[in-house]
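Every protein chain of the complex appears in place save one, which is left out.
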Amino acid sequence: MTEARRLSLILAVSLLALAAIFAGPTVLDTYSVNVLTRSLLYAAVALTVDLLWGFLGILTFGQSVFFACGAYAAGLVFTHMDFSTSNAFLALGLGVGGALLVAAIVGWLAFWHGASALYASVITLVLPIVATQLLYSGGTFTGSSSGLSGFMSFDLSMEAWFWLSGSFLVGVTTLAYIFVKSDAGRLLVAVRENEQRCKYLGLDTSRLKILVYLACAAIAAIAGYIYAGYAMVVAPELAGFVFGTELVIWTALGGRGTLLGPVFGALIVDYESAQLAGDYPFVWQLIIGTLFVLVIVAFPRGLLPVVFDLPRKLLGLIRPRVATPAASVTLSTLDPADTQGVEPGEGAALSVAGVVKRFGSLTVLEGIDFEARAGELVSLVGPNGAGKTTLMRCIADGAERTAGSIAVNGYDIGRKPPEACVALGVGRKFQMANVFETLTVAQCLQIARVRHARPSLWCRAQELKLPEAAMHVLATTGLDKQLSTPAHLLSHGMKQALELSMVLALEPRVLLLDEPTAGLTKTERMQIGAILIDLAKKQGLCVLLVEHDLDFVREISSRVIVLHQGRIVLDGSVEEVVASELVKQVYAGSGHAGIDHETAPSPRTELPA
Amino acid sequence: MSRSSLLMAGVFAAGLLAGPALAADDTITIGIPVGLSGANSVVAPSVVQSAELAVEEINAKGGILGKKVVLEVADDASGAAGAQKAFDSLIFQKKVDALISMETSAARNAGLPIVNRGKVPYIYTSFYEGRSCSPYMFVNAWVPDQQVAPIVDFFNKEGAKTYFLIGSDYAFGRGMLAFTKEYIEKTGGKIVGDEYAPMDATDWTAILSKVKAANPDAIITSTAGGAPNVTLTKQLRAAGIKSLYGNLAVDEGTAKSMGPDAEGIYIAGSYFTNIDTPANKAFLAAMEKKFGKDLKTPNDLSVPEYEAVYAYKAAVEKAGTTDAAKVIPALAEVAVEGPRGTIIMNKQRHAPLTMYLGQVKADGSVGIMSTFKDVDPGEQCPKLK
Partner (left out) sequence: MIGQTLDIVTTAAILYAVATGLLLVFGVMKIINFAHGGLMTLGGYAALLTTQAGLNPWLAIPAAALFGGVVGMAIERFVVRPLYNRPLDAILATWGLSIIIGQLITIAFGRGVQFAESPLNGTLDLFGESYSAYRLALVGIAAVLGIALTALLQGTRLGLETRAVIMNEDLARGLGINSGLVRFLTFTLGSALAGVAGALITPLSSVDPSMGVPWLVNAFMLVLVSGASLVSLLFACLVLGGAQVLVATHFSPVLGGLTIAVLAAIILRIRPQGFARD
């Protein structure tokens, strides 16, 4: 399917939905029109919960607050300044502006580099509690617990309000749908799946989260504004924790990460609750609560996919399902003139001076000094717990080391986060293959190129240009034939190769590789070795490599650094190291004295503890 | 996308079609939106019971204008969102002729725009912070102007000079205490402190320490109903504070659930079960007979509901029709004889009421100490007559 066909299909469906909305009031009774007008607006807010939670992985309890921002802006302006067209615009501006301001503060608190998902959720939990309390203590200004009512509003008929709310919902749903299916939207899933890998691909995930959060806040605020205009009343419960969690329930029941699931979840549950809650006030809540737990435990994808899959499964019994051809992407080599990697700076490609790393009272690295030039292939060896991986981490993330300084291409990395280090020319490949499991090979590579090639907000690129080095890896390993294979189906060796090409797609100057050959077959190891030599010699990369396999080291390295108990004990040519008595002692002794610090989790990756 | 949305739309449409049957023409339907769940759910059953009794009595005597009266109860979940659904359902789906209900202020406010759209008479039967006005709404319960004077006058007579006010930070708490403060200062008392805690507060430590430091002659509280009221009283008693204690938000039922801690609390209201009049005795006997062991103790929120059903009956009979435009003027004129005495909602849509001062006894019942005849509600809705 071409891009144009795909987009026009989406538009056609949303036009159908719009037609349904316009037919609504003629088919439905007054009661249903009234109840659904509000449900349609709630559904738009549930949609933002899905964008944040289902796609981006931020469980939020506080979207109610942004809805209330828009609603209260209208309520306050129309109550205290009277209703007029200019005031209506003022109120809309204040509502959206207020929501953006609150979202920016929450974003600053919750989405900074290193904040855990749990912490972010708890912040969104505190938000409605603080907001409700502020509304309560607002006295006659906010109307306190009674809220504001009796203000004038737009003079529209009930049908017109239904059309307005419905069109708004269809509009945002369509835009959100196009966005999440676009190249830019795929980043949301990438961040949810593997935020660490995103950061080390040079993506500022905090910024991305804050931007999406701001957009969601604005959508919720507009929904709230329409709500206040229609209902002509605002109350503190709009900002409350209960409404905030209801939105999460609707999203979970409908199916997170499906956009349409939460929309229908909100519409159905809210509409039905208007009927059933009156008849069975306590049992209704019990049913919803039980259903919610059941869905979370047994159907984490929600009910929409279950309903959706049922006919497909039944059909599948009759005729086997034809695999849908994944969107085809053509690969091409980036014109060397268009490469955007960091220019090699003056002097050493990598210079490490006096680096110290401590975990509490435990010193893992001490007095690490060395320099490496472009074109050098340096191996870091040493027994378990010598601090090799820790050293890699210190080079790729400015916040890691306890003391000392590190410069890449002549630029001091300071305390910069990983994504900023990537911008200086660092590329890091992890020890365990670290890719986006649910995405295809092509999609993984696309995300690695995002730093250089801005992704579209509405389409999917049909062409992927990769730097020569990455193309070389793909071609050597045959990955270029498996572009539409999901990463989790790849073999271990292929995943390693994919991650390496992703890192190379960044056009790094300093390549950090943590045991790139671990678990590979002999042939695969040979391939990787050849590629590495080629990268260093031909491309002029500075490659730093952690390796246990001394034979492999001997084959490829130009230089070896031996670490022992957090210090450099030897830094010399391969021959010097192999001949060294000291190295033999280090390895011989390590079997008993070695404590495996490397498996100790770093506090930074932990929950705030 | 298209297939899933069609599927869901189908499921959804099936839900929509489960519509209700319409009421027949030879009945008069009264809608009762009330907090069956949420904060008001403790008192809501008693409200529904008293409405049921009124309707049974009226139907036994031939209904209103010969038509049978039917009740439609809807849960408003004690809040704004629930009230919108309940009012929509009653007005547009059940097509009620009138609404009579006890609700939170947030629920009432959320319902009023829908009442205005649906143009049905609405009698609000809960005491509240005052000054809520709508051309369709009448109120037959008390407002601060009526309730505060009995307690403060009594405390002044007991020799109280200094007062400490404690409230929950919400419209009713603030509204009541603002009026109380004004009234105390007008009658020569001195406010030595007024403090508000969050509406769901369970911890009154800091406020009680201030009360101890100020050592006032009297304390007047107006918290959110239920839990905050109970926690405040328990903690106040545990802290050993011995001042006169007037509570503007406690009802007989809540007082009982506080056990011995409630003893000695002064409360004012327009209804207590101990009111010694033939009308009240007959009402209580009828309630007892109808509900037996399921009876929820009648109280200051349920009795006005009972009387309001009769007020609507009288107004429809006076107007000769259920047409809202004619019933509304009649509602301001008709008088109802009920357990609380004679009530006419003729003061800017509010009613002068006979108020009582009571004190909680050791067994949790309320002893009536004095009676204040026909206390005026004051200026509530000067724009409506």
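So that you can tell them apart, the chains are marked A and B in the order they are listed, and the count of residues begins at 1 in each.
Just so it is clear, a residue touches a chain if its C-beta (ideal position, glycine included) is under 8 Å from a C-beta of that chain, and two chains touch if they have at least 3 such contacts.
This structure is a prediction, so every number in the text was calculated from the model and none was measured.
For the chain left out of this panel, the touching residue among B:207, B:220 or B:249 is B:207.
Only one of the listed residues, B:92, B:164 or B:196, touches the absent chain: B:196.
Looking at B:175, B:253 or B:298, the residue that reaches the missing chain in the full complex is B:253. Among A:30, A:87 or A:121, only A:121 touches the chain left out of the display. Within the full complex, the residue among B:66, B:188, B:240 or B:278 touching the omitted chain is B:240. Along subunit A, the points of touch with the absent chain fall at residues 57, 59, 108-109, 112, 114-119, 121-123, 125-126, 129-130, 133, 136-137, 245, 248-249, 252, 282-283, 285-286, 288-290, 292-293, 296-297, 300, 359-360, 599-601, 603-604, 607-609.
Where subunit B meets the omitted chain, the residues involved are 37, 41-42, 169, 195-198, 200-207, 209-210, 212-213, 226-227, 229-231, 234-235, 238-240, 253-254, 256-259.
Methods note: only the chains that are shown with their structure count from here on.
If you average the CA atoms of subunit A and of subunit B, the two centres end up 51 Å from each other. Listing the residues of subunit B that touch subunit A in their complex gives 1-5, 7-9, 11-12, 15-16, 18-19, 36-37, 41, 73-75, 77, 79-82, 84-86, 88-89, 92-93, 104-106, 108-110, 112-114, 117, 129, 132-134, 169-172, 174, 196, 198-199. Across the complex, subunit B is touched by residues 9-10, 13, 16-17, 20, 28-32, 34-35, 38, 133, 136-137, 139, 143-150, 158, 177, 231-233, 235-238, 243, 258, 260, 264, 267-268, 271-275, 277-278, 281-282, 285, 304, 307-308, 311 of subunit A.
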